[in-house]
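What follows is one structure encoded as structure tokens, with my remarks underneath.
Every protein chain of the complex appears in place save one, which is left out.
Read from first to last, the chains carry the letters A, B and C; within each, the first residue is number 1.
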Amino acid sequence: MTAATHRLTDLNAMPEAAFVAALGAVFEHAPWVAGGAAARRPFATVQALADAMRATVEAAPEAARHALLAGHPELAGAAARAGAMAAASVAEQAAAGLSRLSEAEHARFAALNAAYRARFGLPFILCVRRHGRASILRSFEARLAADPERERHTALEEVFRIAALRLAGLVAGEGPLAVAGRISTHVLDTMRGAPAAGVAVELHEVVSATETVPVARAETNADGRTDAPLIGGRPVPAATYELRFGLGDYHRRLGVALPEIPFLDIVPLRFGVADPEGHYHVPLVATPWSYQTYRGS
Amino acid sequence: MTAATHRLTDLNAMPEAAFVAALGAVFEHAPWVAGGAAARRPFATVQALADAMRATVEAAPEAARHALLAGHPELAGAAARAGAMAAASVAEQAAAGLSRLSEAEHARFAALNAAYRARFGLPFILCVRRHGRASILRSFEARLAADPERERHTALEEVFRIAALRLAGLVAGEGPLAVAGRISTHVLDTMRGAPAAGVAVELHEVVSATETVPVARAETNADGRTDAPLIGGRPVPAATYELRFGLGDYHRRLGVALPEIPFLDIVPLRFGVADPEGHYHVPLVATPWSYQTYRGS
Amino acid sequence: MTAATHRLTDLNAMPEAAFVAALGAVFEHAPWVAGGAAARRPFATVQALADAMRATVEAAPEAARHALLAGHPELAGAAARAGAMAAASVAEQAAAGLSRLSEAEHARFAALNAAYRARFGLPFILCVRRHGRASILRSFEARLAADPERERHTALEEVFRIAALRLAGLVAGEGPLAVAGRISTHVLDTMRGAPAAGVAVELHEVVSATETVPVARAETNADGRTDAPLIGGRPVPAATYELRFGLGDYHRRLGVALPEIPFLDIVPLRFGVADPEGHYHVPLVATPWSYQTYRGS
Partner (left out) sequence: MTAATHRLTDLNAMPEAAFVAALGAVFEHAPWVAGGAAARRPFATVQALADAMRATVEAAPEAARHALLAGHPELAGAAARAGAMAAASVAEQAAAGLSRLSEAEHARFAALNAAYRARFGLPFILCVRRHGRASILRSFEARLAADPERERHTALEEVFRIAALRLAGLVAGEGPLAVAGRISTHVLDTMRGAPAAGVAVELHEVVSATETVPVARAETNADGRTDAPLIGGRPVPAATYELRFGLGDYHRRLGVALPEIPFLDIVPLRFGVADPEGHYHVPLVATPWSYQTYRGS
């Protein structure tokens, strides 16, 4: 998450026009939401600000809420390709890999977008920063089959999720929004009874049976942990991940006698993240001949 | 290993010509080795027969031994491409994947074969049934750098290994040759305290950072084991392997409540085999939220 | 279990009187049960013989079944102290530790026996070879509270269990009775990736928070197992057990550098057996700094 642009105390003290200028883009093409919140200042916490924006939307006439939903761009849709999308949406869709789709994938999104609009009369809205690529498609298909009343509710909740993430990136203050999950690890060497330092760790997203995409890379410190979480300070996109540990190199550096092809060399731990705001602590407890993992805390 | 063609008791009783016809191909283009062993009959065990063939080679004049080495085909070499290789060698090289090389790989083998012949005046000989593809290339490069005296010894040992495997496939009798290794597994469900039955298991050879080749597929039985080892009755080619367990499906069938993206779904265990005649028992001890493995027995 | 005295084929061929002499004591003070079974010979399996004895009891008049129950001795009761108990019962009660009770324990059994007889008009019958001492008392108290109809059924099932165990000890033949459970172990050294040989193993029954009683002692062989199960060929008395492994001595013999007080020295694994006919495989997977166990198979 990039450094926040505004301090909550400053926002509380600004003229209304400046406040709306600062936060008008939190809800896509709907600066009136910031305007409604401006009247409820001051806010003690960022969460209170978020709640006020949500309350503004919920108190608005149905037509305004419809326009809010209708104003969102499609995923990987025409607006994106035509360069007509709001800046925040451009960045969000790019981070989810939607700006690098193959033609076949574009065609699939186009078909899904068309089907969704035909069925619900609205663009499909999803907080893509909470999803891996496979998870976006799974959600899309599941929601296409939903009851319209319920789907409208779901879409609005996604708008609030998008807004919360934008707000968390824009405003610093008491009480950070609970929008961040975490993937962390810890390597224990049970041959020596000590943390394993200097182990290379890679995190990959598993996008299909044969394809993975690198996400992060680190090395364990003296306590066997990485200095920072492999993903932290933002939602963990719902997806399958693989941690890869350079265990063979670690043992070689310690001078442990290993076979020419070591029993354990690169150790992959494959696990799924279903809760983007969850903490996934995935330790590796290992010797040259054994290892284990579990969801820790 | 295919069913043996001959019984040791029959071989002991045959006329010498029939004996040589039966076993003449055990040493490539060298039926004289079978001839020498024929005179030492009867044999109580297949190992005694193998020892007699080895003794025949070791007692032969140096020129005969040189001709024996010189008579072997190159790996993925001109003889193979021209269809001029002995039947046993054809099958052995094919099983090691050498009949399906890309042009680039062919070029690499051609260069190595040429360098080896230039340095040692002989074809490169390796018992390929004991090696995965990466291991063949690693051996090739290591042996290219060896001292000629020592390399000559290594080559002859490889000839004996090739012969032992051919003999084990041809002759049934007391005392099977110790030419077979094993990969086996066992799945324990420690959420229920019982073996995990009905778990799909796949064994793959890892041929590069991004490519794996399926080797075997099975399902665990009521005891949590596969009915037969995943590799057994033959050497385990030295290589890196990956076992993949359908743990998510197993838990779903039991009715365990799992997240939409389960923490554990397909569980990969990646391990190396350095000893083709070793027993690699690689169990999976698991719950929906943890697993471990070790080299067992 | 001691070597069986009779072969089933011999029993099938004996005169009836000899058959009754051989098996008359299987049901306490009730040789008529053997007599009834004699008429149904021959038996293909020991189980068929056991079934015939059971059928004889079930077909007998109610008064005969009542007499059968009434003819059993109390546990740790007057008959035992007066030396008036059948030989088989003497041995069975002794094995369960009932011949070595303190005066306080005797008083407790006397009170329970009296309460049971007052409530049900019969002695309390339990197949004590299936229970540890705490489990005997727990069963006694639970059954004192049972409905008389149901308790009568329970008592008769215990008579059949006692008879099955006596029969299994007396008769050898096809189809052994399913009366035996097992406690076994396996020690894996995951620092070296091999079975741990030469590890001293003790099995204790935990009879109270502070008292344990040694049950068996063994040493692991080259495969990391004991040559025979620690308990096998008989029911495992329902109780809490503790396996103790001399892990520190094992590592010292291997020359592993350990602290003056090793992190792991005697490793206790404490576990409960609720099913006397169950197989309890309790492995130890260990390094000098870690261990684990699970109910295996």
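Keep in mind that, in the parts below, a contact is a pair of C-beta atoms (placed from the backbone, for glycine too) under 8 Å apart; a residue touches a chain by one contact, two chains touch by 3 or more.
Everything numeric in this text was worked out from a predicted model, so none of it was measured.
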Chains on display which the left-out chain touches in the complete complex | A, B, C
Touch with the missing chain holds, among B:P42, B:P148, B:G193 or B:P214, for B:G193
Can you list, in ascending order, the chain B residues touching the missing chain?
-> 190-194, 263, 285, 287-290
For chain A, residues touching the missing partner are 186, 188, 190, 193-195, 223-224, 285, 292, 294-297
Residue-wise, where is chain C in contact with the chain that is not depicted?
-> 135, 210, 238-240, 259-268, 270-275, 285, 289-295
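One rule holds for everything that comes next: only the chains that are shown with their structure count from here on.
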On chain B, where are the residues touching two or more other chains?
-> 285, 292, 294-295
